[in-house]
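Heads up, one of the protein chains got dropped from this complex, but the rest are sitting where they should.
For chain A:
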Amino acid sequence: MFNYTFQWKQAMARLPQMLDGAIVTMQVAILSMVIGILLAIVLTMFRLSGIRILSAVAKAWVEIARNTPALFQIYMAHFGLGSFGLHLSPFLSILIGITFNNAGYLTENFRGALKAIPDTQTRAARSLGMGAAGAFRHVVLPQMLRISFLPMTNQMVWAILMTSLGVTVGMNTDLYGVTQDLNALTFRTFELFALAAVIFYVITKIVTLGARLIAARLFRY
């Protein structure tokens, strides 16, 4: 009934290749977070700008990012843009898809964080002669990022896990893609995917722990 013999040695022999994949996964996740945070800050300023077209762009972005499957967003980056003649590499497609998703979720988080910062903070900054942009940048933004730090960490974990969707657009250099290719080569399905899962788990644990250390160092108030 159960004649699958575990061969961990064979899987372990592939560990270096998988770790190379993990590095690509981290590259995608980190890039998508950095760009995603910057975009979310821009989208947040769009929302606050009071200019209707800008806040509509921000709103549409957030709605689509949060209410459609991440897989759809990645498909749109690859096949959607492809049908307009813009053919992106799998790496760029997955990067754009996840970045889009990150920016949408983070913009929504930022909105919640802004509600926790009293208007009097901006008022105090303005009364010291700061312009609206300066007050946002020096007084509101740092507090907003602090309040959003935990949600940002969660989003980072999501970004790492979402890279596994890259295989659907032909990505084969990330952890999940490498694992899939190795599986096709060796048929050590269970061992390889179990190993990949462990690597994913360890990475996300390191990320959450690291984030906690950074928070303790950064936010001493």
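Everything below uses one rule, namely that contacts are C-beta pairs under 8 Å (C-beta built on N, C-alpha and C of every residue); 3 or more make two chains touch, one makes a residue touch a chain; residues count from 1.
Rule of thumb we're sticking to: contacts and distances are computed from a predicted model.
Remark: of the listed names "NADH-quinone oxidoreductase subunit G", "Ferredoxin-NADP reductase", "Amino acid ABC transporter ATP-binding protein" or "Fe-S cluster assembly ATPase SufC", the one matching the undisplayed chain in UniProt is "Amino acid ABC transporter ATP-binding protein". The residue touching the chain not shown here, chosen from A:R66, A:H87, A:R123 or A:R212, is A:R123.
For the options A:G131, A:G170 or A:G210, the residue in contact with the chain missing from this view is A:G131. Within the whole complex, the absent chain has one touching residue among A:F2, A:F84 or A:Y221, and that is A:Y221.
In the full complex, chain A contacts the hidden chain through residues 118, 120-121, 123-131, 134, 138-139, 142-143, 146, 219-221.
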